[in-house]
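One chain of protein is taken out of this complex; the other chains stay put.
After this line comes chain A, so read on.
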Amino acid sequence: MIKTERLLHLKSSRGRKVRVVREHYLRERVPCYSALCQADCDNDGKVLPGDLTHYVIPDVGIVLDFLEILEFREIQGIIFTQTACQAVQHNKGRRQYNRLRNLLKDPRHDCVLFVNEFQKYSYCPREKGESQEKWQTRCVYSAAVWFYNHLAGLKDIVMVTDDSEAVAQYSSLNSGVYVISMQEYLHSFWSDVNAAHELYSSIVQAVQERESEGSEREYQEHLPPEVLEAGIKCGRYMQGILSVNKHRAQQEALVTTQGFSNKSTDLSCDVLVLGVKNCNRAVHGDSVVVELLPHSEWRGRTTALTEAQGEERSMEDQNNQPMPTGRVVGILQRNWRDYVVTFPTRETQTQSRNSQKILTVPWDHRIPKIRISTQQADTLQDHRVVVRIDSWDSTSLYPNGHSVRVLGRAGELETEVQTILIENCISVPPFSEAQLREMPVVSPERPWNPDPEQVTTRRDLRQTHLVFSIDPKGCEDVDDTLSVSRLPKGGLELGVHIADVTHFVKEGSLTDQEARARATTYYLADRRYDMLPEVLSANLCSLLGGVDRYAMSVLWELDSASLEVRSVWFGRTLIRSSYQLHYELAQALLNGEDATVPELNQLNPEEQSQRLAELTQALETLTHVARHLRAQRDRGGALELEGVEVRAQLDSEKNITALVPRQPLEVHETVAECMIFANHWVARKIQESFPHQALLRHHPPPRQEFFSQLQESARARGFTIDTRSNKSLADSLEQAVDPQDPVVNRLLRMMATQAMSQAMYFSTGAVPADQYYHYGLALDRYTHFTSPIRRYADVIVHRLLMAALDLDRGLSSTLASNRELEETAQHINNRNRAAQHAQRLSTELFQCLFFRERDPESDPSCVSDAVIYAIRDNGLLVFVPQYGVKGPVYLRSREGEVLTFGADGHCEWSSGTVKKHSDHITTSSLSGSTTFRLFQHITVRISVQSNRCHADSLNLEVIQNAPHETSNPDLVPTQSKVQLIQEVHRQAEESLQKASVKPKLSREERQYCQSKQPNLYSLLEEIRELSLMDEEACAKKLCATTA
């Protein structure tokens, strides 16, 4: 032990001045975490590379204010001092400190922590009368000097500080240690990182702004944390997450108190917060504390439809049940993220006193306007910009923020897509070189071959099994293949072979880290962002036909008559897929139609027919088995649901969605069934081996009250829906079919889908065993195993399965603990939700782009049939089957006029009344009255309501109280979405071409920009092309992600 002298610190605490003596131990050996270390420090973990031009040590002030800039991955070789870290912890709070800690842990970022205050030679005690800032700066400087000497002068050290006195004082003391200001540093070392410069200037602005704040109070002060905590404990206050109503962001917000159950208050429901003042600076997503208002001030929620700018709607809905209403008294945890805002145009900027402060409107309706101080207001007009909120003082009406990055002009496709990604916190930078270096090299000259060592350890199925894959046409990442054969001793052998991703992606590697961070492949309407680098996802891990590939296999031995599982085998295998079929071809083979299998073309006719018979036989057996499995699950109560908006949410593996109409083939169901079977058996295996730390997926039963809308709607048509169990729900949905109108059943299933809760990943140690049940699939245990290329959960499950097999052989391996796994599961759940949300938004974006190009008055495609599925106080909610669009239709305008139809069927607006009943709504005016019933078909016109600051939305308008005559359900919807996207693409490309004919200068500019990041642009282009071809593949992926 190398303890040395002990030093004294003075400290005051809790009001009274108290002299506290603390020990302080110094040691000679503190690891420096540099690859250049000459003194054999035990540097385990992250190490700074030796090939950088310099190391940079930021001063305390820099770390406090400009941590965001230091987060840029381009800036390498940062040494954070302990002094700075402690300052962050004290001054900026836990959130910021955790951010710094995560940064230090992130292996992709070159930065380390140097514990300077425990190093004998770099520590300097605070002198009498020295101010804290001066002392901190001196500490950091002495750390910098120590580093320079420790590395024997091999590396120059740059200390960055904003204290100009320090620059003057220290810069000439030591030759290898440079002390410069932040601006100078960025300028001289990272002049090519433009984003950092922009961020720097915007933060400087914000900091200056903060210092010159006004003092008039706009909001009540928040209560101190001790008071809040005491209040929550004694039941005076309630704790919850604030969620703002999207349609009435100014007026209405809910605090969901779920999860923070409080014994003393019997309020299990949510608390309403009305008005900006009551919200008291809380932003959507914050964890807040509310105080209930007296009963006399309780209000109900509004159920009337409001138009987007319905600010004047203050009318009281007396008929609504009043619910607990409260006001926010304090905020426990801010949950601010990056927001996308739009800068106003020049004429709408009404800034009187200070032209540098701009009020920007966030893209998300639920976020209040953010005040940004910038000098670029002119150039940023009408641009979408990423901003961060810095603070929201009680003296200011709006929060203060600073801009981070400019996305582009509002309304352009690229900008809008980036907006969607950022709003969902999806970060998908191109794979870094370090990550790609981990990948095996594959080129046409040097194709990849299995390692002989692996061949001996794996079970070789290349000769013994007929393996084939069935995927959508043009699919690149084949992650599942099937095999089925009759065993010589009787019985069937069914095999599911999944790409062995974990062989290539080792736990803890950079690729693994990145995949974990992404958690899933993101599919947008026109592109996708892969979870794994392409060399894996499209080549080495893809089980392509005719080449040797590693796989993880599950082989069942089934009884040939009863199809009971006799035994099951899991393990790593080596396979060679014989046929790469697509769905249509497989179905054609099954139907006995004449189809040509491309793999057999070279063979002579005799052999060809023999092979064909063999394959068809296998497909038939497979279908037989799958039917049996499906029937088994149906008996247990498996649901078949319809999803349009929320299609990625549920288990409609075989179901087509309205947006991507495909012929439902039985073979889809066959493949899906085999995958569910494999997932189920793997779940059983890993749960038995690791009862406390296996990753499973469950689907909690829905809350019964959510079914009320479904039941009401069904009653209108005379159906009863029994929602007591998944079995009864499935049965009653099966019966609720209107022979005249197939849409009714679809709508009912859609409503059932909406009532469902989300399926979630979880760690078995974190949830009681009776909640493992998967409601939708009616299985007691379920997990995801079959798509490791595009889901990180499957990668974890693969590792768990391998560990379980090792355990059977008596080997033990280290696994993530229950807590870590649960954390990972929550992360994956979050990312999945973000992925679904982003996907939905991008679909909506494309819908809007599609209709924006069309004139609603003249274009026939803007008029369509719609079905009423819910009734509100002043309007209807309708579903447009042709485009899969849902939306509101208003029957009463803001001027109080109502819509009625004359005898000849055309509509007019006049003053009148609207009366709402449970299953119909009647409008009456002088010219007559009209009734709309649930599930009635009407004709609507679709137009786009453009919105500069937010996403465009579709506007629906009734034009006829009768079904649309020309609507041809067979013809129109078959390709609508694919068409739609191609259409938009064509336009986008045209405009791109137009742009490229612009003067030369701009093109050079673009080339210049490109040269910095050559791969980003080309990658995006590539993805775009891929996704066009791969459209259907995406669709299939969607269905598969749902389970």
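Assorted remarks:
Definition applied: a contact is a pair of C-beta atoms (placed from the backbone, for glycine too) under 8 Å apart; a residue touches a chain by one contact, two chains touch by 3 or more; residues count from 1.
The rule is short, and it goes like this: contacts and distances are computed from a predicted model.
Among the names given as "glutathione transferase", "Small ribosomal subunit protein mS33", "Transcription initiation factor TFIID subunit 5" or "Exosome complex component RRP41", UniProt records the absent chain under the name "Exosome complex component RRP41". For the chain missing from the display, the contacting residue among A:Glu117, A:Asp286 or A:Glu844 is A:Glu117, taking the whole complex into account. Check A:Pro125, A:Gly153 or A:Pro225 against the missing chain and you find that the one touching it is A:Pro225.
Not every partner is drawn; the one left out touches chain A at residues 1, 3, 6, 16, 18-27, 31, 82, 89, 101, 104-105, 113, 115, 117-118, 225, 229.
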